[in-house]
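Step one of this worksheet: look at the structure below.
A protein chain is absent from this complex, but the other protein chains hold their places.
Here is chain A:
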Amino acid sequence: MFVSNDVSTTGTMQERHIVQPRDAQHPIVLSTEELHVFYGKKEAIYEGDLQFARNQITALIGPSGSGKSTYLRSLNRMNDRIATVTGRIMYRGVDINQPDIDVYKMRRRVGMVFQRPNPFAKSIYDNIAFALRLRGTTDKHELDEIVETSLKQAALWNQVKDDLNKSALALSGGQAQRLCIARAIAVKPDILLLDEPASALDPVSTSQLEDTLLELKKQYTIIIVTHNMQQAGRISEYTAFFNQGRVLEYDTTSHIFTNPQVQITSDYVSGNFG
């Protein structure tokens, strides 16, 4: 229904085109196998199996309602209680979609940043420190240090270092979102999931955020859902194109944008629909 006839250029387009990352320097740390997501009886994701390379940025793109956010939220089981997720989610050899997995522990390895900045109604310092305190890091020096490094990594330190005890609710949108990133990396995750983190930000904040992500990928594996194709093109190594609950195309970002193999992908990345 989305394919418009007048832009079809070749007659040899495939229906799906999936190339999982193969790069000895960046081995796979996370992958899904036979993943299906149901909201009640309605199936939201089928045919969505992807593998994610370590210390790389993978972008999930696709039109609204294509299932990319649902897929992302399944990866750290944020869909528990909301949707039914079947299949395997392999994280470093362990299926984290098993019922006996300690999800709270797992989420400290697979962190998440959301679409709308959601700083807690606490001080900037406590936004970062309180989760650490709950897990037994009570040493003031250690906490100070983690707060500082996290804020520096999220490129927020210079702006807030004198206001650490002020409420985080007073931060601007871009600052708040970077606080949320600092908060997420303070618990030392391995993988960072970002659900359209820049969609509520202005262009300047967005570009700062992208620089931050490029810096962060040296330490973390990043998977980002984005509506913004330029953004995917600027920061990601791999791109997956979602449409109506399926991954139609997965390849290196440069392939997806310059030489898409699936007609719908081609239409989407060239802005013909979505």
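In this text, contacts are C-beta pairs under 8 Å (C-beta built on N, C-alpha and C of every residue); 3 or more make two chains touch, one makes a residue touch a chain; residues count from 1.
Methods note: contacts and distances are computed from a predicted model.
The subunit not displayed here is recorded in UniProt as "Phosphate transport system permease protein PstA", chosen from "histidine kinase", "Glutamyl-tRNA(Gln) amidotransferase subunit A", "Phosphate transport system permease protein PstA" or "Isoquinoline 1-oxidoreductase subunit alpha". Residue in contact with the omitted chain (choice from A:Ala184, A:Ala198, A:Leu216 or A:Met229): A:Ala184.
Listed residues A:Phe52, A:Tyr71, A:Phe114 or A:Tyr268: the one in touch with the omitted chain is A:Phe114.
Check A:Arg16, A:Arg88 or A:Lys122 against the missing chain and you find that the one touching it is A:Lys122.
For chain A, the residues in touch with the chain missing from this view are 76, 78, 104-108, 111-114, 116, 118-123, 126, 130-131, 134-135, 165-167, 169, 180, 183-184, 187.
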